[in-house]
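Structure first, then comments.
For this depiction, one protein chain was excluded, whereas all remaining protein chains were kept in their positions.
Coming up: chain A.
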Amino acid sequence: MAARKPIFNQHVLYDTTPLPESIPKVKELGTTSAPLMSAAFFIGARCKDYNDDFMQCKTENPGKGEFECLKEGRRVTRCARSVIKDINANCLDQFKAHWECLENNNQQMWQCRQKEWSLNKCVFDKLGLEKRIPDQPKDEVPVQFRRNQIYAHASIPITQFPYLTPSQRAEQVENLRLRDPKKAARIDLWDEQQRQKEAAEAAAAQTKA
């Protein structure tokens, strides 16, 4: 609380001068904090390049980043707008459920894992965007896939399983192979049995048709 000097403001000043015409106009994002938090990793998945450009521009222009990096900032805004539009169009129910849960829980993502899993599934199926937390250690299950969130108010029922996209699942099995090879071998065996079962069913469907 004592991190910044106290500022005693008596008045506010609204500067209504518009920007000069030479600067292209971009529509600002109308998403508030909870939906933005919910969609954050999907924005990161689609807009990583534009965001990295913007951050690099700001790092290279210390002190005047707000003026020099307007173009990169416009790109970031447009990309985030496209993600929000797509999520609204395709996954509105799961999106709303997740951000309403976040808003009721101090915007802590570990309280709302179940709804996050269903949102992840919907977004991957419709939009192909995966949530990925960078720089996760390989020797533990990543926090968004854990069945037991230690600080959550309510524990997740044992019938609910996290949703992993195929590439995420493959990555986690590879990590598991390093720390628990027997379990990884059992998972491989199960996968093989599932594949054979599906192949058998497909063959049966072929012969029938």
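Keep this in mind: a contact is a pair of C-beta atoms (placed from the backbone, for glycine too) under 8 Å apart; a residue touches a chain by one contact, two chains touch by 3 or more; residues count from 1.
Heads up, the rule we're going with is that contacts and distances are computed from a predicted model.
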Looking only at the UniProt record of the hidden chain, which name from "NADH dehydrogenase [ubiquinone] 1 alpha subcomplex subunit 1", "ER membrane protein complex subunit 1", "thiamine diphosphokinase" or "Spermatogenesis-defective protein 39 homolog" is the right one? "NADH dehydrogenase [ubiquinone] 1 alpha subcomplex subunit 1"
Could you tell which one of A:17, A:148 or A:207 touches the chain left off the display? A:17
From the list A:7, A:150 or A:205, which touches the chain that is not on show? A:7
Selected residue (touches chain absent from view) among A:46, A:74 or A:96: A:96
Residues from chain A at the interface with the omitted partner, ascending: 3-4, 7-20, 27-35, 67, 81, 84-85, 88, 95-96, 99-100, 103-107
